[in-house]
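All protein chains of the complex are present and in place, except for one that has been dropped.
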Amino acid sequence: MNAKLMTTVASAIFAMTLASTGARAAERWDGADDLPVNPLACEAGGAAAAAAKPYDGGQPTNAPDKVGKPITIVDVPKLIGIGYFNATSKGIQDAAKELGNVKATTDGPTEAKIDEQIKFIDNYITRGVDGILFAANDPVAIAPVLKKALSKGIHVVGYDANSSPDAREWFVNQAEFNGIAKSMIDSMAKEAGEDKSFAIVTSTFTTPNQARWIAEMWAYANKCHPKLKWLETVEAQEDNVLSFNQATTLINKYGDKLSGLFGMTSVATPASAEAVTKAKLCGKVAVVGLATPNAMKPYVNADCVKSVVLWNPVDLGYAATYVMRAVVDGKLKPGATSVDAGKLGKLNVVNGSEILLGSPFIFDKSNIKNFDF
Amino acid sequence: MAALAANLRSVAPRWLGRHETLLGAILVVSLLILGGFNERFLTIDNLLNQGRLMTEVGLIALPMTFVIITGGIDLSVGSIVGLCAILLGYSWKNWGFPLPAAIVFAVAVGGLAGFANGLLITRVKVPPLIMTIATLALYRGLAEGVSQAHSVRGYPEWFFFVGQGQWLGVPTQLWILVAAIAVSGVALDRTTFGRALYAIGANETAARFSGLPVDRIKLIVYSLSGLMAGLSAYVLVSRVTTTRSDMGIGYELDVIAAVVLGGTSIFGGLGTIWGTVIGLVMIQLLKNGLALTGVKGDATIVVIGTVLIASTLIASSLQRRREYGG
Partner (left out) sequence: MSAIAFSRSHGERTGFIRRLASQEALLAVAVLALALAVGADNPRFLATRNLADVLLGNAYVGVAAIGMSMVIISGNIDISVGALIGVLATISGSLAVAGAPIVVAWLAPIVVGVAVMTLQGFVIAYLRIPAIVVTLGMMSILKGGLISVTGGRWISDLPDSFHLADIELFDVLPMPVVIMVVATALAAFWMRYSASGRAIYATGGNAEAARLCGVSPPRTVVMVFALHGFFAAIAALLFATELKVIQSTVPPNLELTIITAAVVGGVSILGGVGTVIGSTLAAILIAEIASALVFINVSPYWIHAVQGTLILITVVADIIRRRRRKAGG
């Protein structure tokens, strides 16, 4: 009797699970978010002139006047202990050294958990700092604690992953989502072919940046490369071996049908390239993705990967620190159109309260040796 | 094993007093030391804020103490938090539930998820560890499947009262936690239900023979665990203002760490709510105090791990000395 009861429960759960799998919303590609999209024009270099938008950031209350005075800032990335945020942290330290009157530390959770990140920021508010730099694990979840920081007179600047605009003063945008999406899709269409099929390896479906990029890629592909066919998206955490296994499974599943793989993270892209290499399909399956040059050098040099899309994360951290200094010094106020960022020159303000680092950079065999991060 | 358990049981009252006193002493000393390093640590503001941050794990740690006292374990609580958070958001935004109904629904589903655990554990005799490892994957998977990994945002202002508001100067959720601590503490200490939990954990067969409704009690305990995970999900969503399917990942280990640090034996039959509360406060304030003193996140988890092992070691060696001495 017990057995019967159990079987019923188990099969009910199972049926429920499977039943729902039938109803896939096939609108956007899996792993895309449902926010509005804004695909760029199809022509090359068609950087759409963003409509001027009024400043929409938040402001600290009664921030102490520290113009030109030494400040202590803390950098709380999504997580510590990965190459990407080591690079941004290096940029922050470089800028701090250059400026001479900024003392910066990087601290954060060891896993990209929204909860943990909030606790870290909360602790630094209690401890007392002049400024907080952050890369949000979730744009909305992080907002209350950032607003709390603003209310205590602490300056808040984001980089890499944004929060709701009113929870920080400025956000340093490494490259706009639609810009990344255009580079990725254009590269794929060029390397795999206009009418070929591809699959995507991402971290998790809930990672906001990746979900945003996939949504913009979907929009841009529909608009400019309608024959390019999406097959599926798989999750692979930020795990090397899992990414490799997932990419290998995709290759085995689709065989000749698969002509391209997108890597959405700096872990997934080299792992996908490795999977293609091991399957001896270099040249038959194109790998396009976001990755750091050092991880990709072997594959680019072996002609297995033609282009890697990324911005320079060291520059990103560097720019964020300069923006923080400019805010404290009163040089970057709401309504400003550009900011001076040391060796990077003048950076433009876009979307109201964002500072654009530049267009995404494409690394290929000719230039990849010049980069070391 | 039975002999050992019985032996432990006979020295339990005295030893438990010792264990908690000891743990409390360690707590006070480390707080004073950390307070000496940073004057912002031992302020009412900071302590109340820490109370706010530890509520979600705390609410789950209370029924987990019950579960572990009966000799069981529940690893699915973190996933139940994710499932309930998602159902709260989805039933409200996509299925048109009024928000208060969505809250009740989500918490109830938490209870149901726990009930399902309990049902298979008691009826089919699936060992609790395996059962809850399976539902750890299953409940998280349901959260991901239902939400298609999309988040739900845009809750009205009143919804944030529990997670961000305060009442009489104290964070709202801390009142809930304190009330839950009081109720579960009394339930464990002063009621037949509480005594039954110890009896089941010490020797389940004996408990059965002495006429205790063992299965029904276990079912209640696992349901309670799910229910509180559901409540915790509500508090969490209200605090962070958004709903994601990855909420509560890893909570199970935080919760278990607090409970075992508080002296509850993983073999069952031993433990108190007061110990769990001390364990919970100790982990939270240690993390906070270390951070304020300038210790970084990676070093902090090394310290927490060491404290977990060391304090259990000290407590158990004290216990053994008593055992041999008396």
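Just so it is clear, A and B label the chains in written order, and each chain counts residues from 1 on its own.
The rule is short, and it goes like this: a contact is a pair of C-beta atoms (placed from the backbone, for glycine too) under 8 Å apart; a residue touches a chain by one contact, two chains touch by 3 or more.
Just so it is clear, the model here is predicted, and its values are computed rather than measured.
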item: Neighbouring displayed chains - absent chain, whole complex; value: A, B
item: Contact partner of the left-out chain, one of A:Asn101, A:Thr249, A:Ser338 or A:Asn367; value: A:Thr249
item: Touching the absent chain when the full complex is considered, from A:Glu116, A:Glu191, A:Glu216 or A:Glu235; value: A:Glu235
item: Option from B:Ser91, B:Thr122 or B:Thr135 whose C-beta touches the chain left out; value: B:Thr135
item: Sites on subunit A contacted by the missing partner chain, in the whole complex; value: 3, 6-7, 10, 13-14, 17-18, 20-21, 24, 30-31, 80-83, 86, 110-111, 205, 232-235, 237-242, 244-246, 248-250, 252-255, 267, 270-271, 274, 279, 294-295, 298
item: Subunit B residues touching the omitted chain (full complex); value: 1-3, 5, 71, 120, 124-127, 129-131, 133-142, 144-145, 147-149, 203-206, 253, 256-257, 260, 265-268, 296-302, 304-309, 312-313, 316-317, 320
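Just so it is clear, only the chains that are shown with their structure count from here on.
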item: Between subunit B and subunit A, distance of the C-alpha-averaged centres to the nearest whole Å; value: 34
item: For the subunit A and subunit B complex, residues of the former touching the latter; value: 2-3, 5-6, 9, 13, 17, 20-21, 25, 31, 33-34, 80-81, 107-111, 113-116, 118-120, 122-124, 126-128, 138, 140-141, 143-144, 204-206, 211
item: Footprint of subunit A on subunit B - complex, ascending; value: 38, 40, 45-46, 49, 53, 56, 116, 119-120, 123-124, 138, 141-142, 144-146, 148-151, 153, 160, 164, 236, 239-242, 244-247, 249-250, 287-288, 291-292, 296-298, 301
